[in-house]
Structures are given as structure tokens and as C-alpha cells.
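Note that one protein chain of the assembly has been removed; the remaining protein chains are unaltered in position.
Chain nomenclature is as follows: A, B, C, D and E, assigned in order of appearance, with residue numbering initiated at 1 for each chain independently.
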Amino acid sequence: MSKHIRVITPITSDLRAASDFDGFQSPSLTVTTTRLETGPASIECEFEEALAVPGVVARAIEAQNDGANAVVIDCMGDPGLNAAREVVAIPVLGPCQTALHLAAISGHKFGVVTVLERLEPLFDDMVATYGLTSKYAGLRAVDIPVLELEQDMERCTCALIEQAICSVIEDRAHVVVLGCTGMLGCAEAVRAGLLDAGFDVPVIDPVPATIWTAAAFIDMGLSHSKHSYQPPPEKPIAGYEFPVLDA
Amino acid sequence: MSKHIRVITPITSDLRAASDFDGFQSPSLTVTTTRLETGPASIECEFEEALAVPGVVARAIEAQNDGANAVVIDCMGDPGLNAAREVVAIPVLGPCQTALHLAAISGHKFGVVTVLERLEPLFDDMVATYGLTSKYAGLRAVDIPVLELEQDMERCTCALIEQAICSVIEDRAHVVVLGCTGMLGCAEAVRAGLLDAGFDVPVIDPVPATIWTAAAFIDMGLSHSKHSYQPPPEKPIAGYEFPVLDA
Amino acid sequence: MSKHIRVITPITSDLRAASDFDGFQSPSLTVTTTRLETGPASIECEFEEALAVPGVVARAIEAQNDGANAVVIDCMGDPGLNAAREVVAIPVLGPCQTALHLAAISGHKFGVVTVLERLEPLFDDMVATYGLTSKYAGLRAVDIPVLELEQDMERCTCALIEQAICSVIEDRAHVVVLGCTGMLGCAEAVRAGLLDAGFDVPVIDPVPATIWTAAAFIDMGLSHSKHSYQPPPEKPIAGYEFPVLDA
Amino acid sequence: MSKHIRVITPITSDLRAASDFDGFQSPSLTVTTTRLETGPASIECEFEEALAVPGVVARAIEAQNDGANAVVIDCMGDPGLNAAREVVAIPVLGPCQTALHLAAISGHKFGVVTVLERLEPLFDDMVATYGLTSKYAGLRAVDIPVLELEQDMERCTCALIEQAICSVIEDRAHVVVLGCTGMLGCAEAVRAGLLDAGFDVPVIDPVPATIWTAAAFIDMGLSHSKHSYQPPPEKPIAGYEFPVLDA
Amino acid sequence: MSKHIRVITPITSDLRAASDFDGFQSPSLTVTTTRLETGPASIECEFEEALAVPGVVARAIEAQNDGANAVVIDCMGDPGLNAAREVVAIPVLGPCQTALHLAAISGHKFGVVTVLERLEPLFDDMVATYGLTSKYAGLRAVDIPVLELEQDMERCTCALIEQAICSVIEDRAHVVVLGCTGMLGCAEAVRAGLLDAGFDVPVIDPVPATIWTAAAFIDMGLSHSKHSYQPPPEKPIAGYEFPVLDA
Partner (left out) sequence: MSKHIRVITPITSDLRAASDFDGFQSPSLTVTTTRLETGPASIECEFEEALAVPGVVARAIEAQNDGANAVVIDCMGDPGLNAAREVVAIPVLGPCQTALHLAAISGHKFGVVTVLERLEPLFDDMVATYGLTSKYAGLRAVDIPVLELEQDMERCTCALIEQAICSVIEDRAHVVVLGCTGMLGCAEAVRAGLLDAGFDVPVIDPVPATIWTAAAFIDMGLSHSKHSYQPPPEKPIAGYEFPVLDA
């Protein structure tokens, strides 16, 4: 039976090309995508993250109604991760939580290389909440806003390699995690750059890593704990419309 | 000069009476209140918390435009705390963060007594994010939903005393924090109940405690770090309307 | 291309039936198995764990030489995990490390239910080393030695359900991890028992979970960091024979 | 009713001018001051801190007898904080504990800039005891002894700005706490220096911050937990004279 | 060359008999004792601990002047440990710090059984300051004041055994530390009681353990770091007289 994973890009911009997930499609795996109609053009702070959450929850309900077997949120801030888990039953995975735990499995300590330094409090707080502070070598930033990343992928890749090397040498990272899902596809080049510098260090591309982990969750019949993420009580909500979850 | 504090009750229900903050009004302090037009009737999970955030941010902008000197969010989930801090310059305080730090100042370890057991992951995560895990004796719940609290304050108070005593004896709490802002006004009775049981333990009522702390922030000229909570970048946002912040 | 995962059961007993992994075989995945010729009959302490390590490393070299794409060590003590990672290049996964991180992804805190209480120091130390102390609700034991588990699977399952319920109620676990790979196949019954008791809590069967995660590692092209697990220097070793790793 | 706060400067030197707290006096707040007759001229190590404790306790008893509503200890080592809390009932606040918790409320991580590097173990230990290690960006020192601070306030301020900038850039502090109460009055200049360098970072002047927090404690009817700080048992004490606490 | 260790009992009571340390005297080790002339009759809170510190420092100076090779402070609150280390060069050891580290070397987690429950904040804070929180199973109390301990050693021993068993069963302690130096000599009986209950658990008697550790420090030529405990600066001190340290 084919597994169906829905990737929700929690912004209103057209960041993802239809072909971005071509490499995942197979007889046993289907990846479908969607993005938001209400919310921010990109996510670079907690305010923008908050504006994405209602849309992520709505899209997660749609995904479950569409028969998807898992949801992947396509943003390293994991916006709406817990809220969506409260609402749907199929596994919902965030690339930050997933990639950081994979990194912790893969080596001694991990470093994160993201877009902007201002995200440090957000990453530190996520790392603490996910319980991984002792495995965290720290954050580095390339100082390029999200929506400029794909306009100059070469500049982005060079900056990523430079910061990844700093992460290994100065922060003593043993695994590098790309810290923005807009960096999709750069991992191989960053890993090559690290190898050139003498460091045989894995580089985790969070969205692919999370899709494959979601496939594994489906295969092992695992979803998030509904004891941790209990369904919202029935009560009036003003100003938001959500799809009805199919029984 | 009179200090002006705006209390934002981040729900659409009419939980607060106009008179709830009468005791704070003085020539040197004015407390004004507001609630949301869009959002949940009450907040008992992360989904509902998320739906409150856009409204909290909008009300925080209004507060600053109205000349308020500080904002207090009237919910123990601190919904929108960081998002609002990114947007406005006046201090924004959340009762959970504030009350827990006051509790840590006041004694060895603090326990929290809240409405529902399902909130344990939310409180644990807030405690970790606020950096207070080593001072946290744990959560107890009275098992009464938020909107039923004021329908039977006597039942609520009895249950609070019972759980507060458990928190002191079994969890070894030395300070008790009321874990829902709907418990406003119960602290004195809970403290009396603890004293009757032989425990001279402070009980912190989070909203009053946060209002007085906000007044202290104003007196000391302190606001949150704009280095931690940098303003959101200019970018398109679809589906939300926010007041314009006065220059 | 078919993925090939080698499961190394690090004991000399014939604990595994040939059919134990039938459910994993497919056109895209082949699971092969092996066990040790030198080492303990079962592993229930650090001494026995240590005696398994040289055999695990030898079997890992064979696995890589045989063209396996990943190795899974079939014991919750993860014996030889780091040593094997130093020696081979293909990903080597331990069920304890893997299952605990999956549990941390899946819910608020996880509890472990294992065979014997004497294993508490070993689990606590692994949890600390893997960086997951803050997500760990603690250990429970069914008090049945490893090699008796399969002699009376019904007794084992009943005891597991009982301890899993204690883990949820008393230790506040939100996810349960089976703490011995000899419990293979019990997860569904334990999950059903928890549901009967009113707790919708995932139960992780560590070896299947690790096999699927190994498949995901292969799909995402990820292996452990050779910066963390650098190859042993060339030097004389007395009294051990190891297969030569193919170039 | 006017609040009365007694500031105890726990040294025998005449460091404080009568006018130092003029800015706090108002119809609703009275600040009175006192210093020690026995003890060290200034406090720069644990030996000197210990010699200040008996005097702090005696002065705290006097304060309560004089009708003060709260006590503030005027030294960043918080000498006698817990001992005084055991003896008196009115709230006793230390500027280190109070300022660090206010800093934790105000931003992501805080740095401390103090007089001498030798104080690092003392600050690290206080931070750990107060439960704030995860919010602590570390200590910087201006290398000026306490009693020289006020002899050349300009040199002191310049050095403070320099170290505060290092704290933000190198230690990644988001809030700066002045680490010696002898730096009273420098916060505004340090904040201006940080703004000039491009960092919108709050600077906390610990004694004023603690006085305003003490006022808030009085307003909210909060004192330290007498369960944490139980009264000393009656027993013979040789060589010390203490005032009798009024019934 | 004979090692000379000075035990300072930091109270004014005659708790110690001359013969208490007879068992340590040998051609290679001399133990001498002293107590305070100013200070409390016994130590059961932070106030009393503080009053002991000046006397401990004075006695430590005398000890070094008398040619002692090390100082042991005979109280589990380690009063004056750091202050004395600042003043003298010979190693100064506290029984709490020493016994807890020995316990951490000896087994998985240690529990402490002390006199009074009110000491919990003091022990928790010492454990945190000494960096041992993760090895600490918690505190139990026999509810007998210090000066009553030796009046009824049988009652004391019975209560210690009872609490030690609770510490092992309920707190999961693997090593037990006696939590008051007034319990000197009870360790053997408590260990026998634990063995009778089926637990082969070491029981550490802190003062003997610290004396033997002090002897080991002397043998290995180790003293405390004078970088951590730098000498107090020269400055006026009012109201205290200290012996002059011989050059």
C-alpha cells in the first residue's frame, strides 16, 4: 500500500516548485504539497510563526480528510506542530524537532546553520523544549533572509559552507543541521565543503529527513501521543473557519 | 505621573467583570482591560492558545497607541508573549513567566495548581523555556474547566486547597502558584487553607502579581530586550488586519 | 534499489526465529540476521554487555563486506554501538538510542518498561549519554529474565501492561518504550492494554522501530558522523581476530 | 498607606550618600538606609561576605522592629539573604537574586558585568542556586575594586560599556546586569553605550530594580516562604548580640 | 612523616568526646580537634551556619600555624568551607562536599539521611553548588534535633535505618550518606540494617570519610585551587579578631 505524506509549506509565498519533491515519489510513497492562503510570506520571527498556525491546522485537517498518512510542516520553526497534533490523529512531524533528534542519533553534538542571527532565541527555546540542550553545539547564521535564499543559491551555499566549518571548528559540532527549510537541496554541497576542509561530518537537510522519518513512522504504525496532545474541547471560536474533520 | 497598565484577556468570553481590577486603581496606577473579538472562548490547549495570539498582538498595538505603559496578558499560557514583544516597545508581561520567577525568588521550589491535568506538557515546556526547571516541584490539577471555575468558586477553592496541600507534602513545593488566571481572587483562601494544614507557604495569584510587577517595570524604566524580540521584518501578510503602530 | 539491513543479535542463544522479521521483507527492503559465536547467552548487566562488543564489531564488518546498507544491533543495551561506528562506514543503529529519540519526538515524556530492576543504572546512564534526561519519565521492570520472556509470552505481556499503566499514571509517561528486544511483538498488546485503561499512549517496539529508522537513514543518505566515531588507529591487538574490512 | 523599605548596606564604609535614594521617596514610598558597624569595608570574596552576615541579620531585625515593610540587601553577593529570611517575617530581597530573575523575564539570556574576575565562582554558584544557569550568558569584569568605583565614575562607566558590549557580542547576552551595587547609577550610560554600538539591550541596575520589586512584593502582599526559611530554633549562641524581634 | 589533620567542630557545645577520633591515630596520622568559642550551640539552619563561619576561619588559621597539613570542618553544612579556603593554603575539606563526591564515585545515585526536614533547601543548594544534582536521590530526615542525637543513639540508629531503607526503596538511592556529623559512628549499624532488608548498599559516615580523604589529599600533594579561592584583599574589618597567618 502506498504511503501518502502531505507537506504543508506554512507561508503564502510560492517558495516551493512542484518538482521539489519529485525525488520522493515512488510506487510506495506519494508526497503531496500545499501552502497557506492566510499567513505570512515567510517566517523569520515568532509573530510570523504565530500567524501561520491557524493555516497549518486547517491544512492538517484537510490532509487527514484527504487520506494522507502523515503531515510534514515545511518550516524550521515547527509552526503549529503541537496544535495540529491536538487536532488530527495522523502523525504530524516538524523538521526542526525531527532533524535535531536525527542529528543527536548520528553523532556527538550538532550545530545548526540558519538564515538570520535573530533566530537564536527561537532555536535555543526549541532545543530546550525538545530536550536536546546537552547535544546542541549552537547556532550560526548566513545572514540572508529566507526569500533571498533561492535568488542566489550559490551565495547561499558558499555562506553555508563557511558557517558549517565554523560550527565544526569553533562550536565543536559533529553533525550539521541546515536551519531553514528554504535551504532545501544544499546539504550535499555543504557536506562536500566540509569534507574538503577535512571534516567527515553529516549534513542534515531537514525536510527530506522529515519526509523519510514520516514514512518510517507510517511503516512502524506510530503516531504522536494523544495523551500529550489531547483533542481541543468543544467550545465557541470566533473569527476562524476550520474544515470539519471526517469521522 | 500615573502609570497605565492594559490587561488583555485573550479570549472572547466575558470572564472578567469590570470591577475585577478595582483594587488596583489609584492616583498613581490605572488598570484598563480589554478582551478579544476573534479567538477561543477559553484556553485549555495549544490549539486554542494559537488562536488567541493574533488578537493579543492587535490589542498590544492598541495598548501602546492608547498610551499604556505596559501590557499584561491575562492567561497562564502566556499566549502571544514573544510575538507581542516583537511588535511593541512597552513592556509585555505574561503571568506564567512573571509568577514563576517571583515564586523562585520567594522560596526553595514552587508548585503549580491548575485547572486540567492535560496542561502538564504546556506547563513543563514553559518552565523549561523560562529556565526554571530546577525550581519546579511539579503540576497539580483541580480537574475543573476554566469556564466552570467562577460558576462555583467554593468548589474551586476547596479543590485548590486540597491540591495545594498535596503539592507541599508530596511534591515538596515551598511556594504555590495558581495555574489559571480564572482563579483570580482565590489566593488568600488557599493560603489560609495551607496555614490551617500547618504550612506557612506563599500563594501567588498570577494576574495581580504580574500587574504589580509591570508597575515595577515601569518605575524602573525597564522593558523587554528588543535584541531578543526584534521587530518583524516588513513583508506581506494575508488574511490578518493589524492596527498601525503609532510612530 | 533494494535496501539491505543486517540485524545483529549480540548473544549466542537462538532467541530469534528465522521468521521474526518476515514482516519487513519486501521488494524494497531485505532484512538479514546473524548472532554471535562468542559472547553471553543473554545480556542483563554491563559485564555481559562488554563480552558482546567484540562480536558485534566483527559482525558489523561482515555486514558491510556483505553489502548491507545499515546495521541494527538487537539489544537495548546498544552493545558495541560506538565501537562498531568507529570501524564501519554504513550506519549502525542501536535500538535504545533510536527508540528513545523516536519516543521523544512522539510525545511529552517517555517511560521504559524492561526486564529487571537491576538495569536502572544502565538505562539512566544511556539516557544521560544520549542527552534525553529531561524527556525521561523513568524505568519500570517486569522482573522476568530475558531468556524466560518467550517461554511465557502471556505472562510477559500481562506484566508489561501492568507496568506500562504504572509508568503512565505514576511516572507520568506519555509514550512507552519496551525496554528489552526480547519483548519483540508485544507492543500491540501493551498499547491495547493502555487503551483499555483509558490512555491513548504509543508503545514503541524498539527493534522494528530501529529497522524502519535504519531504512529511513538509507533513504536520506545519512550515516553516523565519522568525526564523532573516527576509525581506530592501526596498532597491534592481541587475542582477537576481526574480519578485514573490504576497501 | 506609605510603603517603607529599608536598604541595608552590608559594609562598614560610607559608600552610600544620603541622597542616593532621593529619587525613590514619594508619598507612597519611603526608603531608609543603614550600614554595618561590624564587618568588612567592602565585599569582594566569600570571607568578607561571611563577616557581613551577622550584621545584616541584626539590621533586618531592627528594620522589622522599626516598621519597615521590606528589606533590601545592598550587595550583589546577597550576604545574609537566607539567614535574614529565617529570622524576620517581612520580605528580604537580595539584588543578585532579584536582578537575575528580572533579567530572565526581560530577555533571552543575561550577562553580568562585575568588578573583579575573582568573583566568577561566587556568581556561578549563586546563578546555580537561584536556578538560572540556563539563562546565564556568563560574567565579565572591569577589573576595578569596589571602593575605587566611585573615585572615578567615568573610568568605571567606560569599562562597563566595553565589557557590556563584549557580553552581548561574545557571550550572546540579551540583557546586561550590573554586577556590583557600587555601580549604582551607571545603568543609563551603559545602555546608551550599547545603543551606540547597535544593541537595544536593557541594563539592570540591581539596587533600584530590587527596591521597586520590594515595593511590588509589599503591594501584592507577598513575602518569602517561611516553609523554606523556618525560624532558627531557640538555643545558646556565644559571642553575638542580636536585637530582640518585637512580637 | 606523620600527617596532621585538624578537625574543627564549628559549634560551642561539647559534642565531641576526646576519644571520638582515637581510631585514626597512628604513626603516620595524627588527628587533633578543636571547637568554637563564639558561635551557635549546634547548626540547624543558615543563620546558625553563618554564625559559625568567623570561628571556623580563625580555627583554620590556627591549624595552619600549628603545622596541621589539612583541615576538616565537622558539620554537614560545610560552614566556612570557601571562606577558610580563601584564607589558608593547606587543604580545607567539608564533609558534605567530600562525602557526596565519594558517594557519587561509589554507586549510581546517593540519598542523604539527616536530622530535620527543614534542611532540605540547604542540602539541595549544596548538591547543586557541588554539581551533583544528577546523582542525588533526595533527602530523608529522622526528625531528631542535633543535640538529642547522642542522648539516645539507639533511637537515632533505628530511625536512620528506617529512613535509609525508604531512601533505597522509594528514592532509589544506591549509596546512603549520613546527613549530620552528629551521627558519627552509626554507619555500620545502618549498613547492617540495610543488609538485613536485602540491600547491599554502602553507608558513608561523612567525618571519617573526610578525614581519610584529607589524608589522601596530603599524600597526593593536593590542595584546593587558590585560583578559585583567592586570598581576601587587605582591608579594614571591624568587630572581628583573627589570628595572624604565619608567613
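Brief remarks on what is shown
Heads up, the rule we're going with is that a contact is a pair of C-beta atoms (placed from the backbone, for glycine too) under 8 Å apart; a residue touches a chain by one contact, two chains touch by 3 or more.
From a predicted model like this one, the values you see are computed outputs, not experimental measurements.
Here the chain not displayed is in touch, across the complete complex, with A, C, D, E. Note that of C:L29, C:V57 or C:V207, the residue touching the chain absent from this view is C:V57. Contact between chain C and the absent chain runs through residues 12, 36-42, 44-51, 53-55, 57, 80, 82-83, 86-87, 118, 121, 125, 128-129, 145, 147, 228-230, 232-233, 235-240. Panel shows chain A; residues 108-109, 134, 172, 174 of it touch the chain omitted from the view. In the full complex, chain E makes contact with the omitted chain through residues 28, 93, 97-98, 101-102, 104-108, 130-135, 168, 174-175, 199-202, 204-205, 208-209, 212-213, 215-216, 219-220, 222-229.
Here, only the chains that are shown with their structure count from here on.
Separation between the centroids of chain B and chain D, computed from CA atoms only, is 27 Å. Within chain A, the positions touching two or more other chains are listed as 121, 128, 133, 228-229. Because contacts link the chains in a way that matches no line, ring, star or complete pattern, their graph is best described as other.
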